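Left out: one protein chain. Kept in place: all the others.
The first chain written gets the first letter, and so on, giving A, B and C; residue counts start at 1 in each chain.
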Amino acid sequence: MLLSVSDVTVQFGGVTAVADLSLQVDRGELIGIIGPNGAGKTTLMRVISGLVRPTSGSILLNGQDVTGWTIDRRVRSGLALAQQIVKPLATFTLAENVALACGSRRMGSPWQAMTTVDRNAELQRGRELLELVGIAAAADDYPSAVPLGYLKCLELARALALEPELILLDEPLAGLNQAEAAQMADRIASLVTESRSIILIEHNLREVIRICPKLFVQDQGRYLDFGATEEVMANPKVRAAYLGEGAI
Amino acid sequence: MAYEVILLTTMAIMVLFALSLNVITGFCGQVSLGHAAFYGIGAYVGAMLTKAGWPLLIALLPAAGIAGLIGFFVGLMSLRVRHDFLAITTMGIAFLFVGFVRKQEWLGGEIGISGIPAFGFGRIGLLVVALACAGLFAAVTVYLKRSWMGFGFDSIADDEDTARILGIDVPRFKLWAFVIGTAGAGVAGALYAHHVRYIGPDSFGFVESVTVLAMVIIGGIGSVWAVALAAAVLSVLPLWFQFIDDYKLLIYGLLVFAVMRFSPNGIAGALQSFRRRLR
Amino acid sequence: MLALDLLLQGIVQGAIYALIALGLTLIYGLLRILHVAHAALFTLGGYIGVIVTNETGSLPLALIVAMVSVGLLGIVIYRLAYKPLLDQSPLVALIASIGLFIAFEEVFRLVFGSYGLSFENPPLRTQVNLGGGLLISHSKLLVIGMAIVILSILAWLSTRTRTGIAWKATVTDSQIASSFGINIERVRYLNFFIGSALAAAAGVMVALLTNLVEPTMGAVASYKALAIIVLGGLGSVRGTLVASIAIGIVESFGTVYVGHILDRDALAFAFLVIALMIRPQGLFKAG
Partner (left out) sequence: MLSVKNIQCGYGDIVAVHDLSFDAAAGEVFALIGANGAGKTTTIMALAGHLPPNQGSITVDGCDISAGPARERLQYGIALVPEGRRVFPDLSVEDNLTVGGHTLERARLATNRDNVYQIFPRLAERRSQLAGSLSGGEQQMLAIARAMMADPKILLVDELSLGLMPKMVDECYQVVDTLKKQGLLIVLVEQSTQRALDVADQVAVLESGHLAWQGSGDEARTDSSVVSAYLGT
């Protein structure tokens, strides 16, 4: 088991954003997490990545309990996160953004970072990854000069540069047009390998259903269904959550 | 001749002092409004030791070490606060330092420490030492900037949340910046103490903290050469032009304001955008 | 008796801090700017207070002139210095503000001289017996009274008038407030006017208490005001008031009991640093 989320609950103030959710992810899986707005999907993602501490429950990564770990430590042990709101480093070129991620493993120790100067290999690798996600032409541009679609690709390239075993993608398709979204979805599907799993949070159901073999559905912070995509989509409770009460 | 030596020594010490803050504020993006406290710590440690018979060159090491050690603890505390809160906390540290020293009889209290022994190799010797320290520190920071540590600092200054997502251990990097920067200020302080040969609590107040921050900012946050240049020019300007002395702080103030108002990236930033426009 | 005396002393000092810090909090709450140059307005208020009193012999008139003229200067500072920096990082405004503050201090020194001014006939120096041998000068009573009056007026303005309600709405969510026809720019002007006028009032009161205004009088008191608003949670009016009084009292007791280790100003900042380590978001989180 690559990732095991057990009975996680998150409360902010008096509000329960996520209630008692469990989720298992194996190596080589592509799992879509869906649910209406306000379902707590992003909170779940933030718990897995370490941006939010759960009120109760635990998270195991590769059998190791990482519940109390900071996000950078999780990243250095095989996790990568691409956020919904793209956050490029604005003073770095796209290639430098990716190169920094390529060198992440040496960033755990400042001493190691201080004694290493050469970054050509990482810049080279950064360019390769930009090529892989299809934006090599903008490698030397600054993030402010490229369109949103490019930045979405950059997030993906940066996540790949961390050489993760598990990638968390939060709404990578949001804001893209239909053609771009389809292209991006294909790219995401092609990134899943035997040693790399992806969890995808996405509102674009058309694409999620198309590329994800398994879906996890939550609504108002609670578990609704988890299983093969077709079965999940046939579940009346899932349809009701999406279409409103009247659809039952 | 003697006057030029004094001028150049002042300049070298201020360059070192400004470059040390540049590591914390310029490289790592952590605004400190209390850097003079570490300059003061270095000055007091250096002065006490040479008065106890240590040679200055050896006393520089504990001056750096103790300033860096206290810098480490201040850095540790600063990890809990960010941005505006950090600026105010470091300002508080500076007031704490001055307030503490003022009340310590063994540190000379209000009166300060006078009769600090002159450097064994004379004024020129001190100038050589100061130039060497400033040069060495500049070289170290240029190297740092090029290393992966500098890469990491850049990302933290840019957006520390994103830096964490890219696997950078942000707190440890910040601590290193604090230790390197405050140790550098310690050396600068010890040199200063032997340059003027009298120190008191008022030599290391808030105005000194702001002055050095002004040098870093007017030079252009992060750029080693521009900061060194700004520090060199701004530190001797009032000495060169005695008539300016009365207006020294007024000009500082207006300059800092004008740079922020019209070119927030400092002189280096202005040059860069000018060069970009030429292209 | 000493304890009571110290408490009273702390409250007087706290009331002055509150007046200065309140303006800073109002400005921070609305624009997220740490307005260090606020200190200069406090000093200017003190000078105008002394000069006008000496010329006309009327303290109330001096207070009004100081508050109005400094309030207007506050608006000018916002318009010329901060408005163009609003879309920059807040640190840019902070550092610009420090520069402005230093420049102001120097202008005061050059214009009014380095040695300060005093009242020709210091008003309200007589003492009142509060009973049990507890003495307080009329000027201190006035300070406490003024602080209460000004804060009450402000409280009334912000809860009972439409302008006050609009102002509070703008602080919480200026975008939505503008959707309901509120002129955000006008609210900002008002904010700077009131905040600066409060600082001027505090300056006049400090002048009354010490019978001295000098170019550097703003420095420490106003850095402390920064500390207070940070401690109060940045932007929280209630937090600022609590923190002001708390720091006033800590100082007045601290100088007596631990004054041999730390001086008065350092005490306030020690309190600030310790409090921030325990609660990095300040005592009260802004709403």
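Keep in mind that, in the parts below, contacts are C-beta pairs under 8 Å (C-beta built on N, C-alpha and C of every residue); 3 or more make two chains touch, one makes a residue touch a chain.
Nothing here was measured: the structure is a model prediction, and the numbers come from that model.
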item: Chains on display which the left-out chain touches in the complete complex; value: A, C
item: Omitted-chain contact residue, chosen from A:1, A:205 or A:228; value: A:205
item: Among C:137, C:178, C:216 or C:281, residue touching the chain not depicted; value: C:178
item: Interface with the undisplayed chain - residues on chain A; value: 36-38, 144, 147-148, 171, 173-178, 180-181, 203-210, 233, 239, 242-247
item: Chain C residues touching the omitted chain (full complex); value: 159, 162, 165-166, 168-169, 172-173, 175-184, 287
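Following the convention adopted for this analysis, only the chains that are shown with their structure count from here on.
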item: Innermost chain by mean C-alpha position; value: B
item: From chain C, the most remote chain by mean C-alpha position; value: A
item: Selected interface, B-C versus A-B, where C-beta contact pairs are more numerous; value: B-C
item: Chain centre separation in whole Å, for chain B relative to chain A (CA means); value: 42
item: Length of the line joining the C-alpha centres of chain B and chain C, rounded to whole Å; value: 31
item: Touch list for chain A against partner chain B, complex; value: 49, 70-73, 75-76, 81, 83, 87-92, 100-101, 103-110, 112-117, 119, 158, 162
item: Residues of chain B defined as touching chain A within the complex; value: 143-144, 146-149, 151-152, 154-155, 157-159, 161-170, 172-173, 175-176
item: Residue numbers on chain C that touch chain B, as the complex places them; value: 34, 81, 84-85, 88-96, 98-107, 110, 219, 223, 226-227, 230, 234, 259-270, 272-273, 276-277, 280-282
